[in-house]
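Only one protein chain is missing from this complex, and each of the others stays in its spot.
First chain written, first letter: the chains are A, B and C, and each begins at residue 1.
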Amino acid sequence: MTQQSPALRLEGIVKTFPGVRALDNVSLDVLPGEVHALMGENGAGKSTLMKVLGGIYQPDEGLIYVGDTPVVMSNPLDSKAKGIVFIHQELSLAEELSVAENVYLGELPTLSFGRVDWKTLYEKTDAILSKLKVGFNARTLVGDLSIANQQMVEIARALTVDAKAVIFDEPTASLTDAEKLVLFEVIADLKSQGVGIVYISHRMEEIFKMTDRVSVLRDGQYQGSLLTADTNEEQITQMMIGRKLDLSRAPITHELGDIALEVRNLSCGSSYQNINFQVRSGEVLGFYGLVGAGRTEIAETLFGLRQPSAGTILLDGEQMHINSPSAAIKAGISLVPEDRKTQGLVLGMNCRDNMTLPQVDDMSAGPFVSDGAEVAVFDLYRDRLDIRTPGWRQTVGNLSGGNQQKIVIGKWLSMHPKVLIVDEPTRGIDVGSKSAIHKLIRELAASGYAVIVISSEMPEVLHVSDRIVAMFSGEIIRTFTSEDVTEDNLIQAISGITPK
Amino acid sequence: MNTKTLLTTAVAATVLMGPALAMAEYRIGITQNNVGVDSYQTTYERAFIEAADANSDVRAVVLDAGGDVARQIAQVDDLIQQNVDAIIIWPTNGEAVIPAVRRAQNAGIPVVVTNSNIAEQGFDFIRSFSGPDNVTQGRRSAEIMCDKFKDMGIEDEAQVVHITGQPGYTTAIERAGGFEERLPEVCPNVEVVDTQPGDWNREKAQQVMEAFLTQYDDIDGVYSGDDNMGVGALNAARAADRDGIIFVGATNFAVGYDAMAAGEYWGSIYQSPVDDARAALQTAIDVLDGEDVPFLNYFDTPKITQDNMDQFTKPVF
Amino acid sequence: MANIASKQVLTVLGKQGILIAFVLFMVIFSLANSNFLSLDNLQSVIRSSAILGVMALGVTFVVISGNLDLSVGSMMSFSTIVVLDLHDKLGPNLAIPTMYLMTLGLGGFIGYLVGYLRLNSLIVTLGMLSAIHGLTLTYSGGQNMDIADKSNTWFGFFGRGEIFGLPVPIILFILLAAFLGVLLAKTPFGRKVYAVGGNPTAAAFSGIPRARTVFTCYLISAFCVATAGLIQASRSMGSQNTVGQGLELEVLAAVILGGASLLGGSGTIFKTVIGILILGFIQNGLLLMGWPFYVQFVITWIIIILAVWLDISVKRGKLWVSN
Partner (left out) sequence: MISEFIKRNLSTSAIWLFIIFELLFFSIAGHYLSFSDGAFMDLNNMLLLLNQSAPIGIIAVGMTLIMVNGNIDLSVGAVFAIAGIVMLDSMTWPVFAGLGDWVIVVSWTLALLAGALLGALNGLIVWKTGVDAFIVTLGSMLGYRGLVFMFNGENPTSHLNWTLIDFAEAQFLGFNTATWFLAASVLVIWLVTRYTVHGRNAYAIGNNRNAAVNAGIRVGPHMVINFVIIGFLAALSSVVFYSGSGSVNPNDGQLYELWVITAVVLGGTKLAGGSGSVIGTLGGVIAIQLLRKGLGYIGADTSTVNLVIGLILIVVLFIDRQLNVKGAQELRV
């Protein structure tokens, strides 16, 4: 290792909450000009650590150094002033304000009497934007930008200060490949300026492409750091979960049934055009593509949340008119939506009520909801999906991400659908729960469900799918079978590169 | 086709309204307190419009302040702006309208106050007040009650509760003042044990009375600022099976008149909104005609009790 | 240790705070005035709270579904005026159902605007507050409505009647509270109301029709308003056009006091009833102690803020917000 002092150094950080030791003696150093990956399952302590760095939490013990100076951060602005900058995973922008105001949110340049110095503001922002090579300027309203461009605004924020360390928290979640390349250039640029970079991501490909070192947290404890070049995916995973993870393809061990769902020439405005595919019962059909390729929109159309502009949907060979979710449910289609917190769950409700929500009309004894029937359903799927909760009265908002996702899956399994659509089944879920959910999807297919899995993670699609539909820009480019799929041609298909 | 229709309408309107406008000698604007809040004010408005329509020399601009003093002041300014010949005002607040009334006077527009007078500082700016004498009404109610107590022989021990009108409203203040001033004069031993506002509202008065009934075991008389509230109080007493209470009100409403006929309600003050409205309009016309108008132009509001009610027709409101 | 103890105190207070406050008030008032706890007075308070209470039951549904209803006051005036007017024209047998239908029509209109057209409920009901008042005035011509022959009708039953010594308004309030309480807590519809209010998107993704659920909530609210109007009309046999003016805020205050969140998704009928009784007893208690009516305004202010504050500080685990 080099002799230079780290850009950011943590020493023996301890943070306890009532009953939990969220961070247990964590030490970490990020060198100037280094991209340092921080990995760990959800609940491993990453976000607590970030909050300590952001001044939102004060550590119980331990010291933070920026350069050689020990610092105490009292709030996010304070930590930014001390040279630690965050780029958050969730967009955190004010849409009615201009790009410039968002970039300098919380620290607008001022003149006397608290006036905003617009001239300086626009000049400084445009200077940053030109570095990012984006197609909009400082005066554009953020609300008029695409999601990806909004993410670029978020990144522009990090460049406003003389940062010693920049922390990227899942920055590529909503970026296209082209935009990812710009982001990686930005990171390389920061790196060459001697900034220390912390890169948090679940995506192994990015970790191996981008980072110099990997540090792993597990259960609030520091597990060690490895040079990225010297390690591999399995080793990191093992550090994260403490055991080996099987990412190999599960063999098909059962016969496929009849065609459960067929879609012919389905189009929906500008979202997607001329979509054709079939799913058999017992089969897992993967949909792979970039965010915005039209995958989620197809799922939402099948579930009656959007109206197609053309095309037909056949279920068991019969043409269906699905104009509402209740019609879809009745027809036997279920959708596990991509965002469980906003779309999947009523967070203030208890576990049981969430699980039985779509079928509450059928749970009744006379005019009343039957407590017994509901608890029976809940118990069944709690056991089957191994949902960890103190009891059905527990408010769903208090569960971990993995358990929440299992509640959503249980909710739709209990409807006994013919076709189960799962959109991003493991987004934001720790590795352990991830593999449990993958296993579950395979089992569901084996027991005769037709399953559609939409995912942005290639290992996931490869792992669970029998066939994979590759989408690009609203169209199906190619449907792969398990024999002809390779990582290379899959990536080419979803990037709009025509295969040779 | 459309243009033609429009043209025809326009011509027709000119033909019909032109002469009418030309003939109208006086344009009189009125801004009322809060039409629709109770029947008295509604009947007043209707009577006023009828009286104005009946008089071919008068065109009336009829406005309503909705109980909001700011809106009333705006309406006075509007009337000044429209350059009416006279303004009649039913003040939402007897003092707050004084500057607006002064503006009217400065613009050369005579102002007549109706129903509820403005404060004394404003007397210089108005030509006349036309309406009931609310202080006298309060005094008369006290007399009605006292006389009844004397008949019953309880004038030395009787306990009275008092339900007032809308807080801050001149009529309410004047009636309450008159009552509380006169009662000790005629019946020095009668005690007013409690006073609460009923906001001119029957339901509110009923609630207030319910609490009074719980709180005081001995209530001999109830004075309410008007019959509407009085009937609310009566309902409460009936529901609690408390008989023998003497109810006296003011502004005899139809419901009060009926209750009197039924022997449940003792007395009130007979005050007709029709008389009130006509008197106001006539006062304004007289002022415009240059006649000599008394400054305080009270119309008579006599006592009405179960004993003499056959001399009065049932109020229409 | 002390910290944990205070946290437990906070939790208990938060969960049962409203009940504790309720009991506290009862004790204070009964010490201050011996008549306060008399059966007569208790009955009188509940009876006079019944009208407000019946309206609050309906508004509870609307609030749990994530909306507001500021039009209940002027809608109640409308029902009262209409049923009184129709009583003499059609007789009570026809007048009552007709009035219910007309009120439900207004509720349905609001429900359509908020449910199906997805317009903001605060503004819609604010507009309807004014519009329905205008409608009532147009209908009545601004005149008070009185039943001509008060002694010769059974119409007084709903407001003045008694069954086994219990006033009918109280019985109606209890029956409606029980019915709506069960509807909200025990039926599929009630579950949907909570889901739609708690997370409308997730409800839609679960196949629950938001529009129809919200629409139904406004119908329920209108039904309650019509019942309140009926009790009111029957009780006084005559009414002004402004009889319900301002009640919307008292009703809302009671619902909030009962712990329903304005964001939707939480609250119960039982808690709303407690909220109504607290308001009723404060009003009555202060009146009995001979305090002017406006002291009640100030006390209601303090209680509402304390109640909601306690509720949310339990949820976030601390009393004060720092940021």
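Keep this in mind: contacts are C-beta pairs under 8 Å (C-beta built on N, C-alpha and C of every residue); 3 or more make two chains touch, one makes a residue touch a chain.
Not measured: the values here are computed from a predicted model.
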Which of the displayed chains are touched by the chain that has been omitted? A, B, C
Which of A:E107, A:E123, A:D189 or A:E443 contacts the chain that the document leaves out: A:E107
Sole residue of A:D68, A:E96 or A:E318 that reaches the chain not shown, by the stated touch rule: A:E96
Among C:N35, C:T98 or C:Q296, which residue is in contact with the omitted chain in the full complex? C:Q296
Hey, which of A:D144, A:D177, A:E234 or A:E443 is the one touching the hidden chain? A:D144
Contacts of chain B with the absent chain, listed as residue ranges: 10, 13, 17, 21, 24, 27, 35-36, 59-64, 66-71, 73-75, 77-78, 81-84, 92-100, 102-103, 119, 121, 164, 166-169, 173, 197
Determine and list the chain C residues touching the chain excluded from the picture. 113, 117-120, 122-124, 126-138, 142, 200-201, 204-205, 210, 249, 252-253, 256, 262-263, 292-298, 300-302, 304-305, 308-309, 312-313, 316, 319-321, 323
The missing chain sits against chain A at residues 75-78, 80, 86, 88, 92-97, 101-102, 105-108, 110, 113-116, 118, 144, 157, 268-269, 271, 300, 305-309, 343
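Criterion: only the chains that are shown with their structure count from here on.
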What pattern do the touching chains form: line, ring, star, complete or other? line
Farthest chain from chain C, going by the mean of C-alpha atoms per chain? A
Distance between the centres, which are taken as Cα means, of chain C and chain B, whole angstrom: 33
When the centre of a chain is set as the mean of its C-alpha atoms, what distance in Å lies between chain A and chain B? 71
Where the centres are mean C-alpha positions, what is the separation of chain A from chain C, in Å? 44
Flagged in chain C as touching 2+ other chains are none
Multi-chain contacts in chain B: which residues touch at least two other chains? none
Can you check the complex and tell me which residues of chain C touch chain B? 33, 35, 38, 40-41, 44, 47-48, 137, 141-144, 146, 150-151, 160, 167, 232, 235-236, 238-243, 283-284, 287-288, 290, 292-293
State the interface residues of chain B toward chain C in the complex, per the touch definition above. 35-39, 41-43, 45-46, 194, 196-197, 201-203, 206-208, 210-211, 213-215, 228, 231-232, 235, 238-240, 253-255, 258, 262, 317
Which stretch or stretches of chain A touch chain C in the complex? 18, 303, 305, 324-326, 328-329, 335, 337, 342-349, 353, 357-358, 360-361, 363-364, 367-369, 411
